Structure formats: structure tokens, C-alpha cells
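Of the protein chains in this complex, one is absent; all others appear in place.
Our next item is subunit A:
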């Protein structure tokens, strides 16, 4: 139910209650006044007759006195007069009066009582005491209350009709007013709120009334205006923010391009210079005989070196999506270590695999082997003294780096741990940057770790590193555990 209707009905019910109460009080007052008037009339009539009756009784006897009463009775249409003995004299039965009334009458005062009759509306009986010799009698004046009650009923009925009429009129007027003053403006305000909610901030509402709702409408209009201003401001700020971001991205791209260009220039500069110098020696005739062949061989070596760099660069740029298949990791590690063993032996490094035989993962075997090769080769290069390089694997709980989420879950971790020189703390943040290398010139291009990092990311994992300068490093490759089965131990 709407608020205006609720208020209207509540007010109407209240008005009906108040009017009914007032009408009831008025009817009661009317009844009391009427009763007093009737009693007063009875008293007047009783006193008027009492003297004549007493005198007639004294002078002309009982029969004449009662005749006089009977005659007086004939002239009264509304009232009925009769003689009653109050002390039971002459063998008559005294009327059933209350002790209080009897006491009043015996004291010479007149009194009244209402004789309730089961059928009618009751009778008002008034008694005027008359002493005949030593006996107490009284003129009883009886008047039916039917007419009085009829009057009350009619009054109540009229009052009820008037109340109902007023209530209906009040209800209709209040509803019309409520709809006009409350319902319609509230609907307008609700519609405005909905439109603002839908983002139509240019909408306004205008109420032609001067009350609280009009104040609310003004406040809502002002709110919409402020929201519109704020939205325009946010739009401008967002555009500026996006422009800044785009600018930063562009700058970042330029920086990356610059870094790549510097890296390429650095890697290619020396071999190109050698090629240039040696070819000039040949063309100028500076070298002859076997020296020409020697120069040509050097040129060929440098060209191969540059080809290798370009191939790595292309691998870095043209990373293909991993083609996954269930792969036995122990076999893959063993195969990789077998290929690298000659290099390790040359550097007096021992390669050990501690990977469980049953570990199977959904990986691109070629790409994972490339990652392992890079990590193991880095480890071998880091070991200037004889030592052991271990490859381990197993389940581990870990949280991915913050940019990809931070919930700790189950992963498969492949550790490549060397006993080499370790990585300087200041170098650690850069080890995955393209072309960053701490190896001697010619030993590495600085692309291996960068490529490995990208390949592991393509598998949904990441590479973590911990290193203690002078004691060695451990590179941990985290891979999603999908499709693996692993037994404890190695």
C-alpha cells in the first residue's frame, strides 16, 4: 500500500473515531438533559396534584380524592397517574422501590426511578409523597421512555450517517490531496532516482510546490548536477590516465627496442669488426698464401658466431605456443644431462639427476629441454672449480609471483642447483632481462635465461632463483601439476 493511502486511511479512521466519540458524548448529554426535564415535569405535576388530593381526601374522602386523580389522568396523554400506598396500608401492596428512594419519600421528598421492562424501552416512574393521616401514600406518575429512546436512536442514526458522509468526503479529499501533494511528486522523484541510476545524469525534476518534497527535489537535482560534473571530471582524468599509460607503454616499448638494439649491436660489433678487418686484409693483398686461408677461416667462424646470435634472437622473438604431451621428466632430464656431460667434464663438473622415475608432466618436451639445457649450461659455466650440479624434481607448495596471483597451491618444482660462484645481489633483478649476461665475452648472449623464462611462462609456470655468492645458485622451475603422477623419493 502506498504511503499517501496509508496516511489517508489512518487519518480517516482517526477522524471517524473522534467524531463518534463526540457524537456519543452529545447523545448522552441529551439523554441526561431529557431525563432531568421529565423528572422536573413529573415533580411539578405531582406537587400540583398532591395538595388537591390531600385536601379532597381529608374533606371528601378517599373515593373523591381518587376520582380527582382519575380526572387529572384523563388530561394527560403522555403520563399515567395512579395512587399508591407506600407503607402497605389498606391491604394494598407497596410498589417495589429501592430503600434509598423509600427513605427519600418517607422524608417528604419526591423521587424517580426507571422501571426497566424487558419488552420496551422502560418507564420513568416519579413519586410525590402525600401523607393521609398517618399513612404514607404517593402519586405515581409513569411515563414511557419509548419516545425518548426513539429520539435517541434517530439522533444516533443521523449522527452515524453524518459521520459516514464526512468520513467518505474526508477520505476522498485526503486521497486526492495525498495523490496530488505526495503521490505524484514522490513518483516523479522515484523516476528521477531511477534515471540517475541508469546514468542519465542530465535529467531533472521540477515540483511546483513549496514543501519538503520540493526541497528533496532541489537536493536531487543538485546531486545529479554534481554527479554529472564528477563524471565529466573522471572521464577527463581517465582519458589523461590512459594517454599517460599509452605514453608509458610507448616509452617502455622504445626502451625495450633500445635495449634489444644495444644488445644486438654489442653482440655483433666485435665479430663484424673481425670480418671487416680480415676481409680488408685479403682484399688489400696484405696477407698472402696460407694467411689468406687463415683469414677466411676466421671470417667463417665469426659469421657462424653471428648466425648463432641471430638464431637465438629469432627464437626469442618468434616464440611458438607449447605443444604439450605427457612427458617422463626423469628421461627428459637424463637425456639433457647426457648431451651436456662432455661440456661438464671439460669443466670438471659432475651432473646428477635426482628426478623420480614416475614423474610425468604435460609439457612441450623440446621447450622444456631447451629450458633445462640453458639452466644446466649456466650452472656449468658458473662453476670455476670442480663441483656437482644437481637436477631435482617433486611436488611443492608455492605462491606464484604477485603479478599472476598470490594464492599458495600445489606445483611441480624442478631444481637446477650448482656449486658455482653464485650471482651478485645487484645482478639478481636483471638476470631474466634480454642480453643481460655476467659471462665472459663470447660465452653467452644474455638471451638464454630470458628465453627460458618466457617458455616456462608459456607453460603456466615461472622460474625462481636463490643464490649465495661464492656457494652456488639454485634455479627452480615451477610447472602446473596437471597430468602428473609422482612418487616420493628418487
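Note that a contact is a pair of C-beta atoms (placed from the backbone, for glycine too) under 8 Å apart; a residue touches a chain by one contact, two chains touch by 3 or more; residues count from 1.
Just so we're on the same page, contacts and distances are computed from a predicted model.
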item: Among "Heavy metal translocating P-type ATPase", "Response regulator", "Hydrolase 2, exosortase A system-associated" or "4Fe-4S ferredoxin", the UniProt name of the subunit that does not appear here; value: "Response regulator"
item: Full-complex contact with the absent chain, from A:13, A:169 or A:265; value: A:265
item: Per the touch definition above, residue among A:43, A:125, A:278 or A:390 touching the missing chain; value: A:278
item: Sites on subunit A contacted by the missing partner chain, in the whole complex; value: 258, 262, 265-270, 272-278, 280-281, 286-287, 291, 294, 298, 301-302, 440-442
